[in-house]
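One protein chain is absent from this view; the other protein chains keep their places.
Read from first to last, the chains carry the letters A and B; within each, the first residue is number 1.
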Amino acid sequence: MATHSITLTVNGAKEQVDVASNWTLLQLLRDRLALTGTKNGCSAGECGACTVLLNGEPVNSCLVLAVEADGANVVTVEGLAHDGQLDPLQQAFIDEGAVQCGFCTPGMLLSARALLTRNPHPSEREIRQALVGNLCRCTGYARIVRAVQKAAG
Amino acid sequence: MLSRPGLPSFDYVRAGSHDEVVRLLVTGGPDVRLLMGGTDLLVRMRDGVVRARTLVDVKHLPGMRTIAYDSAAGLTVGAAVTMNQLASNADVRAHYAILAEAASAVASYQVRNRATLGGNLCNASPAADTAPAVMVLGGRLVLCGPEGEREVPIDEFFLGPGKSARQANEFLTAVRLPPPRQGARGTYLKLGRNREGDLAVVGVGVLGSPSSEVPPGYAFSIALASVAPVPLRATAAERLLAGQKPGGAAFAAAAQLAAQEARPIDDVRSGVAYRRAMVESLTRRGLETVWRGLSAASSGRGR
Partner (left out) sequence: MMGRQVEQTRVVGTSVPRVDALEKVTGAARFTDDLQFGPDLLFGRVVRSPHAHARIVSIDTAAALQMPGVRAIITGADTPGFIGLYLRDRHILATDRVRQVGDPVAGVIASTEQAAEDGARAIRVEYELLPGVFDPFEAVQAGAPLIHPDLGSYDVASFLYPRPGTNISHHFRIRKGDVDGAFGRCDTILEDTYRAPQIQHVPIETHVAIARWEQTGEVTLWSATQSPFAQRSMIAAAMGIEPGNVRVIGNYIGGGFGCKAGVTMEGLAVAMARRVPGRPVKVRLTREEEFFCSFVRQALVAKVKIGATREGKVLALQVEYYWDGGAYTEYGTNITRAAGYSSTGPYFVPSVMTDSYCVYTNNPTGGPMRGFGMPEIHWSIEQVMDRLAEKLGMDRVQFRLLNCIREGQETVSGMTMHATGLSQCIKRVAKDIQWGEKEPPSAPHKLRGKGIAIMWKAPAMPRNAASEAWVVFNEDGTFNLGVGGQELGQGSFTVAAQMAAEVLGVPMDRVRVARPVDTRYSPYEWQTVASRLTWSMGNAVRAAATDARKQILDLVGRCWGETPADLDIRNGEVISYKSERSVGLDKLVICGLSMPGDRELIGGPIMGRGRFMPTYVTDLDKETGQGTHGMVHYTTGAEAVELEVDTATGQVEVLRVAAAFDVGKAINPELVKAQIEGGVVQGMSSGLFEALRLKNGEPLNSSFVDYRIVTTLDAPQEIITAVVETAQDDGPWGARGVGEHTMVPTAPAIANAIYDAIGIRFNEMPLTAEKIYLALAHKA
């Protein structure tokens, strides 16, 4: 099986890595770059725990081949905070108690980040629609929705 | 058999030209699979349902990701246009709103960033959400093969679950839709087990437009997802509507016919009886919704 040498930018840092054809972006992030904030909950595009931003848009990194990310700009949960300053969403998740086990949290944050970037003042329904691909088994979603509303100001 | 923890081995090739794709398809045969968003293909490969030695990524070929609209020629959607691209495209929303609606009914936002229109159709799943929309819009699929391009009307494309009229050595480059019919209104209604995000238990696309060709003055097209081995036109229902004055009684009768035309199966998602009943419920609701739009438009014109 072939390997491919790819370059990509992850959380602002340029990376050059060799990846096997069948590696997913999720595997690359977690197993090669040790960015374990991004979670694997199903490997099938269903749970959203693996959501990252690929060129600014949220994708299920379990359904993107690592080689497909050649040349791309990737943002994971580890890249949300800047200069020690939390993203307003991260702060809102803390303040609103939107975190329980925390396993869905990274994916939720990135889906929500993308939502607020394309729609800075979403309605509650728009928030719920944007997060429908992020399963949470702990919170019942209410506080997550509230946190996104709060971060939107 | 349980799914694998990860993807099985394969080689990845990023196609540089249409010719290269065809050459790979011809030489590789069934060992070669085409990759666009991968949201069907990669899932199936992990499940072991699909095997391939080589994945050929065709989404970067010229034209694959573009949407071109021309009021005379209609709409050309590159096969690798994503669902989110479709749903947010101004021309699609203005002239083919049902397609935008169907595209945003697929899966979740993240999946829609990868899932493509072409992949949805080529996958030939009876549950493909964009199929009913493309059917009622009279879409044609542009296939590229060793002899060049050919177009296949979508009504002739689906042959069975996972089976289509695409030859093994062809690939889809675009979907063409004729110019929108004047004053057309359409809607795609999807019923899943969850409010959104699930596969369709039943999907119904309805398109209506003023038409001088049929006596009632309005023509309706209806297509169904998830209720037969292939996405299905409800032709008997359409014929009935071509001969009756639009309104509650005609819609109820048409919805009943559509339910009879459906050939659903029992599976883990739902049973036959419910699927049939939902074809009726949704068809009726769809016809009424479309009719409201048409009536509002005509009274608007009259004013």
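Simple rule for what comes next: a contact is a pair of C-beta atoms (placed from the backbone, for glycine too) under 8 Å apart; a residue touches a chain by one contact, two chains touch by 3 or more.
Predicted model, so just to flag it, every value in this text is computed and none were measured.
Asks: In the full assembly, spell out which visible chains the left-out chain is touching.
Replies: Looking at the complete complex, the unshown chain comes into contact with A, B.
Asks: Touching the absent chain in the whole complex: find that residue among A:V17, A:V74 or A:V99.
Replies: Counting the whole complex, the residue in contact with the absent chain is A:V99.
Asks: For the chain left out of this view, which of A:E15, A:E57 or A:E78 touches it?
Replies: For the chain that is not drawn, the touching residue is A:E78.
Asks: What residue numbers in chain B mark contact with the hidden partner chain?
Replies: The missing chain touches chain B at positions 1-6, 8-9, 191, 193-199, 201, 268-271, 273-274, 277-278, 281, 285.
Asks: Which chain A residues touch the hidden chain?
Replies: Spelled out for chain A, the touching residues are 22, 30, 34-44, 46-47, 49, 76-78, 80-81, 86, 90, 93-95, 97, 99-106, 109, 124, 127-129, 131-132, 134-145.
What we mean here is this: only the chains that are shown with their structure count from here on.
Asks: For chain A and chain B, what's the span in angstrom between their mean Cα positions?
Replies: 29
Asks: Across the complex, what residues on chain B touch chain A?
Replies: Residues of chain B touching chain A: 3, 5-12, 14, 35, 37-39, 42-43, 46, 55, 57, 84, 107-111, 113-114, 194, 196-197.
Asks: Mind pulling up the chain A residues that touch chain B in the complex?
Replies: Interface residues on chain A, with respect to chain B: 1-2, 4, 20-24, 27, 43-45, 48, 51, 54, 57-60, 63-65, 67-68, 111, 114-115, 129-130, 132-134.
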